[in-house]
Every structure is written in structure tokens, then in C-alpha cells.
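In what follows, a single structure is set out as C-alpha cells and then discussed.
Missing here is one protein chain; the remaining ones are kept as they sit in the complex.
For chain A:
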Amino acid sequence: MKAAIVIFPGSNRDRDMAVAIRQSFGNYPIIIWHKETEIPKVDLIVIPGGFSYGDHLRSGAISALSPVMRTVEMQARKGVPVLGVCNGFQILTETGILPGILMRNIELKFVCKTIRLKVENSSGIFTAGYTSGQILSLPVAHNDGSYFADNDTLNRLEDRDQVAFRYIRTEGVLFGNPNGSMRDIAGIYNDNKTVLGLMPHPENAIYPFNGKADGQIFFDNLVSSL
């Protein structure tokens, strides 16, 4: 089981991701600089969180033009699993590997908090270890996390079970849609459910003390489903 993490200037959750992957996979991922045009054969490609290119222009927009993203796109088309978290999700939508876009949070503020998420379906490789409807606690930390797409796209995502996670709107500190995402979408799959983009950070919930350990379960699940 081997993973690669792609790093851009301004990525800042790459170490967190590497530590989480090592904890579950038992080995440290390969680190790929964004100017590379080749990615060795791996079981998982991860695009981590951060502020690549300082979010200049639009978050993820400049990184989407980096040489490595052509390779990621090709590998994704071949079926290599790709995970984009936070800025990684933004980059995946900016390249068009995933539909829609992540807009400025509805309150126009950065938001960092632990929230409750519902697993919408457990048919894709990243959610196979869960049961549909299962509830997780994971942190979010972003400025631009409000998922937006036109109604046709949203309907298609729902019809094809491509919505992986949704925020839960219920009373209480841990509940609620933190960014105004349409239809409370927190994470989506591509058509064949090999690419997942999500705003919450499983890599920041891997110790029992650090939020709940629901993040560790996320990576542990990958070991059996990949």
C-alpha cells in the first residue's frame, strides 16, 4: 500500500496528511513537487490542504495549471484513486476532475471547527468502510468551502450517488452547514467513484484527543478498500 502526496507552493497540510497516512498505511507517502510530470505507480494520490499560491486569483486556480495536474488527471482517468482535501478539493474542481466549484464561505469568514457529517453513501472506495447514514465528527478549516454547482449538476450528483458526505443541520455547536454549501454538500465523488474531494480534514482527527478519531477510521478503511 503506497500513497503519493502532491505539493504546491503554499500547501500546508501536507505533513498532517503524511502523518495520518503513515499511521494507517504503515509507511510514509512519496512526496511529489508540483513541477514533476510523472508520478510513480501508487495506490493513492493525495492533494492536501493549504493555501497553494496564496489563494491568489481563486483558491486552487493557479495550482490547477501546474504540470503535475495533467498527470493527476491522466492517472485519475485510468482509475487510480485520488483524494483531494480542502485546497485539494478546490484544485480538483478547478481542473475539472470534479464538477462544481468552492466559493467563499457564506459568512465571509475563515471557519475552523469540528462539525458533524453524514456519510451519504458507502458505495465508493473512500466510504466503503462506513454504512450509509453513519455520522462522523471531523474538523473543517477553510475560507472557500461553499460548494456550488448548477441544479442539473447537483441533481445528477444526487441521482448517481456521487454525494459522499453532507453537513448535518441540527441544533448544537457541532452541527450545521459551516459555509453555505448547496444542499449541504461536504464531499463529492467523480462519476466512477475513484476520485473524492471533501472540505473536512480527516487527517486532523487521528488521535482520540484531537477531535474524535473518526479521521483515523477514514484512513484505516482505505487500507482494506484500496
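Everything below uses one rule, namely that a contact is a pair of C-beta atoms (placed from the backbone, for glycine too) under 8 Å apart; a residue touches a chain by one contact, two chains touch by 3 or more; residues count from 1.
Methods note: contacts and distances are computed from a predicted model.
Undergrad: Given that one chain of this complex has been left out, which of "DMSO/TMAO reductase YedYZ, molybdopterin-dependent catalytic subunit", "Biotinylated protein TB7.3", "Carbon monoxide dehydrogenase" or "Phosphoribosylformylglycinamidine synthase subunit PurL" is its protein name according to UniProt?
TA: From the listed options "DMSO/TMAO reductase YedYZ, molybdopterin-dependent catalytic subunit", "Biotinylated protein TB7.3", "Carbon monoxide dehydrogenase" or "Phosphoribosylformylglycinamidine synthase subunit PurL", the omitted chain resolves to "Phosphoribosylformylglycinamidine synthase subunit PurL".
Undergrad: With the missing chain put back, one of A:66, A:181 or A:204 would touch it. Which one?
TA: A:204
Undergrad: Which parts of chain A are in contact with the chain that was left out?
TA: Within chain A, the residues touching the omitted chain are 9-10, 12-13, 15-16, 19-20, 49-51, 53-56, 109-113, 139, 141, 143, 173, 201, 203-204, 206-207, 209-211.
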